[in-house]
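Below is one structure, written out as C-alpha cells; comments come after it.
All protein chains but one are shown at their positions in the complex.
Up next is chain A:
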Amino acid sequence: MNNGHGERRRGRTRRIAYVMGAYFLICTLALIWPVAGLANRIEPVVFGMPFFFFWHVLWVFMVFVGCLVTYLWEYAGEDE
C-alpha cells in the first residue's frame, strides 16, 4: 500500500466517523429531553401505539439503519 492510498483511506475513515458520529448524536438527542419532550404526547396514534411509545420504536429502527449504513460504508470495496 503506497502513501497516497493510505492518506485517502485515512481521510475516508475520518469522514465516516464525522458523518455517522453526527447521525448517532441525533439519535441520542432524540431520546432525551429537550427533544424527546416534543414527542411526549399521546396523539397522533401510530400503528395503534401512543406517539411517545411509537417514538421509541422508531428510533430503535433508526439506530439499526445507521449501524447498517456505517458497516457497509466502512467495508465498501473490500472483499470478505
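As a convention for this text, a residue touches a chain if its C-beta (ideal position, glycine included) is under 8 Å from a C-beta of that chain, and two chains touch if they have at least 3 such contacts; residues count from 1.
Basically, contacts and distances are computed from a predicted model.
One subunit of the complex is not drawn; among "Carbohydrate ABC transporter permease", "NitT/TauT family transport system ATP-binding protein", "Sodium:solute symporter family protein" or "RimJ/RimL family protein N-acetyltransferase", its UniProt record names it "Sodium:solute symporter family protein". On the side of chain A, the interface with the absent chain consists of residues 24, 27-28, 31-33, 36-37, 40-42, 45, 47-50, 52-53, 56-57, 59-61, 63-64, 67-68, 70-71, 74-75, using the contact rule stated above.
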